[in-house]
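Excluded from the complex is one protein chain; the other protein chains are retained at their positions.
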Amino acid sequence: MEGRLVKEFTKGLWEEIPPFRFVLGLCPTLACTTAVRDGIGMGLCLTFVLVCSNMLISLLRKVIPSQVRIPCFIVVVATFVIIVELVTQAYFYPLYMALGIFIPLIVVNCIPLGRAEAFASKNAVIYSLADGLGMGLGFTCSLTALAIFREIFGKGTLLYHHIMWSGFEPFAFLQKPPGAFVCLGLMLGIMNLIGSGEK
Amino acid sequence: MRNILKLIVVLTAFCVGSAFSLAFVRQATKERIEYQKLKILVAPAVKAVFPSYDNDPILERIKVKLTEKEIINVFPAKKAGNLIGIAYEGIGSGHGGAVEVLIGIDLNGKILGIKIVKHGETPGIGTKATESVEFLNQFKGKGVGSKLAVGEDIEAVSGATETSAAITEAVRKAIEIFPKVKQEVG
Partner (left out) sequence: MMEQQVWTFSDYIMLVVSGVLVNNILLIRFLGNCPFLGVSKKMDTAVGMTFGVIFVLTCTGPITWFVEHYLLEKFDIVYLETLAFILTIAVFVQLVEMAIKKISPGLYRGLGIYLPLITTNCCILGTCFYNIRFKFGFIPTIVFSFASALGFGLALIIMAGIRERFHYARIPKCFQDTSIGLITAGLIGLSFFAFAGLAK
């Protein structure tokens, strides 16, 4: 049981890491990574929703009839998304303003609904917790990595502090939407390269 | 039949559970969210209308009921725990819609300063009045008992008479309700 718990947790951190290996949750990956603070914030919001919804759905998996499982999942995920939305609005207002509509969009993010359908509805609560935590943290790491690259080279700052030398011309392309796509694509390619090298 | 009943019961249970938890979280965060929104909106104005203070007027805001439907936020400024002045909004109708003015008033009814919070005036024309430090400073020192009318004790900005009148109207309306507000604030 111990081994399985660890396995469910770690798979979300490398082998099945979203959005690189599990191509899910692309929209926030591209939109919320212009700054490291936003990337971490978005990742943690999604992790919260994922862990809570995974656990609740797993807890109630014997009670939810199969025909209405999708609406039930949607209600559960949406409830946690609204909770996250209200809490960020109350305590982290600058982050809330930066992430904009992408916080409520977590509800249609393939990750919570996908894991609910594929895992939480079929596994015990403790494993669902591990799965949610692993995937969520993996997602947060991916977002942070992308955001670090985009913020340092695209703006010259890290967590809104200037860290590059004064003559540095920021590579503004990285901050714009096309730059996000290209950056993510390159990172995915490099990850695949590393991944195939391991085999 | 029993199957469909079960589906309906489960779905309803989910919706009810969701509604309750959300209503709870909403109540818990309502005050704080309002504080955050107000901070972004009026914090610079509150800073501008009081000469000095050492508390957080927005955090300590008081809701004053003017009529059944109208409730306004009053921001108290304090120094060493003592109330030195209050700020609240007055609204006048300008060329491009409502002109919202934050007015800082001391406890004797004298205006300490005013600042435009929101307006829809034409840039370059109406904004000559909203941004004119000279024009806005005219209001300092006036208060309860002043006429507050353009042409009499307030000089309009030439070329922006409508906006100047709107700002004056906003200040006048605010002064008019000062006795009631002071009473509620205590």
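As written, the chains take the letters A and B, and residue 1 is the first residue of each chain.
The rule we apply is simple: a residue touches a chain if its C-beta (ideal position, glycine included) is under 8 Å from a C-beta of that chain, and two chains touch if they have at least 3 such contacts.
Keep in mind that what you see is a predicted model, and the values were worked out from it rather than measured.
Novice: Check the options B:Leu7, B:Leu22 or B:Val117 and report the residue that touches the missing chain.
Specialist: Result: among the candidates, B:Leu22 touches the missing chain.
Novice: Looking at the full complex, which residue from A:Ile17, A:Val36 or A:Val75 touches the chain that isn't shown here?
Specialist: A:Val75
Novice: In the complete complex, which positions of subunit B touch the hidden chain?
Specialist: Residues 18, 22, 26 of subunit B touch the chain absent from view.
Novice: Spell out, residue by residue, where the missing chain touches subunit A.
Specialist: Those residues of subunit A that touch the unshown chain are 23-27, 30-31, 70-71, 74-75, 78-79, 81-82, 85-86, 101, 104-105, 107-110, 113, 176-186, 188-190, 192-193, 196.
Heads up, the rule we're going with is that only the chains that are shown with their structure count from here on.
Novice: Using Cα averages as centroids, what's the distance between subunit A and subunit B in whole Å?
Specialist: 39
Novice: Hey, which residues of subunit A end up touching subunit B in the complex?
Specialist: Against subunit B, the touching part of subunit A is residues 63-65, 67-68, 71-72, 75-76, 78-79, 82-83, 86-87, 89-91, 93, 97.
Novice: Mind listing the subunit B positions that touch subunit A in their complex?
Specialist: 3, 6-7, 10-11, 14-15, 17-18, 21-22, 25-26, 29, 32-33, 36-37, 39-40
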